[in-house]
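Shown here: the complex without one of its protein chains, the others still in place.
Right, chain A next:
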């Protein structure tokens, strides 16, 4: 028996084999075209110019044929260009930076908890354990009404928070892009848990005096993945309306939703959800082509609501004392994993390079026909994307996705650091993560970004963006004053 090759050289050989295979398959068209072109050129050179002219004259064209061919070509070209979907550009976006007066260090959170839940030391213990392992930092923020002992969640306070977050983000967006309020054609606001009358989109229209023929939408109740649902909606609207600007505002208003009871499954969101919001400007105008930051490539939405367990895993209900809270079930991670698998099954063929798709197809055929015991091939998404923005739902979510997609520490750094600095800001967390990558100077022209969001329902939504121009640091944004401190090491358990 020949001696087993040592692992090192084995893995190196495998690596080169894999690289060679990928290069071959991904550039198969180039690799076959090049010899053909070479052959044709050599043939032409061999024939000489006189021979070519003779060949040309023998073709006997008449005027009608030429005109018909020309019209055919123009017709096909026009149909092609008309039916191509409009390119959607992300011109720029702005994230809300909470004021330092809203800061909630761990110790303050625990002390307030202790004073509010004074008859339930077990619940306080539970919250402390959650906070220690949460991956949050000491600078996350809660709205002013929640700082009171006990919290004072009036509707006025909720509106106040909405105004603070949304208007700050919008002002910042106007400043960055030079957009005039009168130029907004489509407005989409998504906020899952606060839905007053008139809606938050009406609030924005009132504040900025937007046009009376604006197409406004307000999405509520759609959870943390509503941000990408709004982007999808904006994309569809921009296909129908030419030459338009769309503003998408993603936020979550914490004030009315702070759980004031003792049920443990419902106390979890209190520990993780924090104040945040983002405003995004999308456009299909050709004039934005130069200055837009990103181009929207794909949006893939997956809904597992048909399954009862998935439907109930994030459920808003009343506890035994009649207090309303959001209950998270214990199978949340498993269901998230399932939803992700569904999503990437649809996403895979759209974004993966040919080499990965071929491997996946071969393994699939092999498993079906030859041996079901073959391990399923997990496509390497790192080849399709340079950057990953995983919704900062919690440490467990990021860990789970890192494991499933086999991502390195650097790939999930944006998500982990956003969770540390801003907490779980729900639908806007993806934009904080994107801003982190830009602030670090890692975003280059041509880079592809994958944003993944999970939400109640249970939904898994993905968006794929392609970077339109290299983004130079330093940039203005929520990370401006602290980016140099990051990345930080987040211990497994923080000692309080």
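Please note the rule applied: contacts are C-beta pairs under 8 Å (C-beta built on N, C-alpha and C of every residue); 3 or more make two chains touch, one makes a residue touch a chain; residues count from 1.
Here, contacts and distances are computed from a predicted model.
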Options "Protein ECERIFERUM 26-like", "Centromere protein O", "Glycine cleavage system H protein 3" or "Neutral alpha-glucosidase AB": UniProt name of the undisplayed chain: "Protein ECERIFERUM 26-like"
Among A:79, A:115 or A:240, residue touching the chain not depicted: A:115
Candidates A:139, A:263 or A:400 - the one touching the absent chain: A:139
Residue among A:89, A:106 or A:167 that touches the chain left out of view: A:106
Where the unshown chain meets chain A, residue by residue: 99-101, 103, 105-108, 110-112, 114-115, 137-139, 144, 147-149, 152, 494, 496
